[in-house]
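A single protein chain has been removed from this complex, and every other one stays in its place.
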Amino acid sequence: MPNFLATRLTTWVSQTPIHLALVVLSTLWTLPSLGLLISSIRPPEEVLTTGWWTVFQHPFDFTQYSLENYRTVLSAEGLGQALLNSLTIAIPATVIPIAIAAFAAYALAWMEFPGRQWLFLAIVALLVVPLQMTFIPLLRAYGHLGLTGTFAGLWLAHTGYGLPLGIYLLRNYIGSLPRDLIEAAAVDGATPWQIFTRLIVPLSMPAIASFAVFQFLWVWNDLLVALVYLGGTPTVAPLTITLTNLVGSRGQDWHLLTAGAFITMTLPLLVFLALQRYFVRGLLAGSIKG
Amino acid sequence: MAQVRFESVSKRYGDVLALHDLTLAIADGEFLVFVGPSGCGKTTTLRLLAGLEPVTTGHLYIGDRRVNDLSAKDRDIAMVFQSYALYPHMSVYENMAFSLELQGLGKGEIQQRVQRAAQQMELEDLLQRKPKELSGGQRQRVAVCRAIVRNPAVFLMDEPLSNLDAQLRGQARVEISRLHRELGSTLIYVTHDQVEAMTMGTRIAVLNQGRLQQVDTPQALYRAPSNKFVAGFIGSPAMNFLAGVLVETDDLLWFKAEAVSFPLDRTTCPGYQRYLGQPVICGIRPEDIHDAHYVPTGLVTSPLQGKISALERMGNEVIVYLTLGDRQTYAARVDRRSALALGETGLFAVNTRAIHLFDPDTEIAIAAQGAP
Partner (left out) sequence: MTHIFGRGLVAALAIGLGCGGVFALFYGANGLVERFAPGNSKNRLLPWVYLTPALLLLAVYLVLPTLVTIYISCFDARSQAFVGLTNYLTVFTDKTMGEAFRNNLLWLVGVTGGSVSLGLLIAVLADRVRYEPVPKTLIFLPMAISFVGASVIWKFIYAFRPAGTAQIGLLNAVVTSLGFEPVGWLVERSINNLALIAIMIWLQTGFCMVLLSAAVKGIPQEIIEAARLDGASEGQIFWRITLPLIRSTILVVSTTTILLVLKVFDIVYVMTAGNQGTEVLASRMFKEMFSFRHYGRGSAIAVLLLLAVIPIMVLNIREFRRPTPLR
């Protein structure tokens, strides 16, 4: 028994550098977010005069914390409206491409028509197009059509940009479902619509969830596309734009910036923690997004 | 319930002819088995009938309706797939109710019919389970049950037993035969396993390379195969084939091969005249070669000497592999009391009345050629 303990001890000691390296790296990666979180709940005058790490002198003195900053940014600085706008943008901009990509993927995977493979390859090829390639012509068209600064315009843009990846992902997954299942449903009397809604969609949930998580985070965190198509309209601006503007106008008011940044991060972090498994798959697959 | 008719049906995939000019009528209530080696076109035939593939040429009828242009859902058929194709996200009950629901039946009627079918297959206790919580045998029963709940005009089954172990397969054969008797519907069954074909089918259709070789009852198929392929395919171990010539001497008909020769009974070889002095192929089933010491009484036999190269004692019988001096090995199924031993030369008796003769070029049975 002592022998066994000694072995355990030597293994532990020989592993010390590994433990040390992991602790250092984990700390390095966590400190920035931790500083943000702590600063966001400190009173303004303290944030601006002392470092956030000073709270650790009396970590359990709760009088040094307050939620005042959050109240200010949500109302006075317009982050409350921006949060609503972000939801209004991100939810349809996730649901619409899923629906459109899923139908297209089903047709490409299981319906017979000439040029099927060729069409799929062409769609995958669109993954190479950087979004920058599309801004100028679309912006002009949006100007003519009055779509600039509208939610619908942004939904459609995000849908168009998300489709190549969505179709690629879903077509590969749907195409790998057993042929027998789809044929069994056809023999059982299902129409193509019923096969899609009763069989394909429930069975493809893992892939749909992956794409959903990926697309949602992408849209939620997007700044560029929103900047281009929403312009400066504050009534429709999502969190990313509002926060960016806040950096510009209140660049030194760290108590507001930290609270604002934390608000933008909350939902994606929740989605991330709840659906990490799908998120990993989505990232893995999303690694080729244009 | 319905009759099924293939009229000159062909199926072509690109350059490959998967099914060639199939004409076959399947009577109402019949249990027809398509059998053949893999790639023979039997599954294609079933898929054409199910409406999962379009027919290239020819006409397909179910009942009085020409169904070439009807989609699968409009053909009033049910199919059991080799993989069972149970919907993994639905319970057993939902699997069975799915097609009824699509037909627009009411909840009460669906429940009634599912219950009745589940009773028939003894699945009442499993209705709330998901397919992945079932054993292989249970899944197979659910797949069959999902088909019978619909009460279709025609049942199609595509190798439904190939994923079961030997013991369950035996039970399932009995079960499916019983169901067929009870339901009285037309049942079309595809398998590569001749035991399934012989034990279950009221008629068997043998396919090879996309062509129908012979359709007949199991007994007739065994007794009078119409060509060398059918003769070799039905029966296990397979029929032995010897190449030789047919000669007539002293009022007797002889088959002469390199190593052996047998006298033949003219009455069992109609149509032999054209082959006198010509090469023929002679087929002998292993069960028609006996240990000379244990010949059943009343058989007309001819002696045969062979060197024993392998022995399989099965308990109820012995399979002997022998060589006759040519390079081939022949199988004999002999009495279990046989004392033959490996390596020695044994004395056998061939039942000469059970010999089959085939044309070496066309491989068609010489007896069958005489028939109109």
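Should a chain be cited, it is by its letter among A and B, assigned in written order, with residues numbered from 1 in that chain.
By our rule, contacts are C-beta pairs under 8 Å (C-beta built on N, C-alpha and C of every residue); 3 or more make two chains touch, one makes a residue touch a chain.
Computed from a predicted model, the values in this text were never measured in an experiment.
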Touch with the omitted chain, as defined above, among A:A6, A:L25 or A:A76: A:L25
Interface with the undisplayed chain - residues on chain A: 15, 18-19, 21-22, 25-26, 29-33, 35-36, 39, 47-53, 80-81, 84-85, 87-88, 91-92, 95-96, 99-101, 103-104, 106-108, 111-113, 119, 123-124, 126-139, 151-152, 155-157, 159-161, 163-164, 167, 169, 172-173, 176, 191-193, 196, 206-207, 210, 217, 220-224, 227-228, 240, 243-244, 247, 254, 257-258, 260-261, 264-265, 268-269, 271-272, 276, 279-281, 283-285, 287-288, 290
Contacts of chain B with the absent chain, listed as residue ranges: 69, 71
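The rule is simple: only the chains that are shown with their structure count from here on.
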Touching residues on chain A, where the partner in the complex is chain B: 178, 180-181, 183-191, 194, 198-199, 202-203
For the chain B and chain A complex, residues of the former touching the latter: 50-52, 71-73, 77-79, 81-85, 87-89, 98-99, 102-103, 146, 150
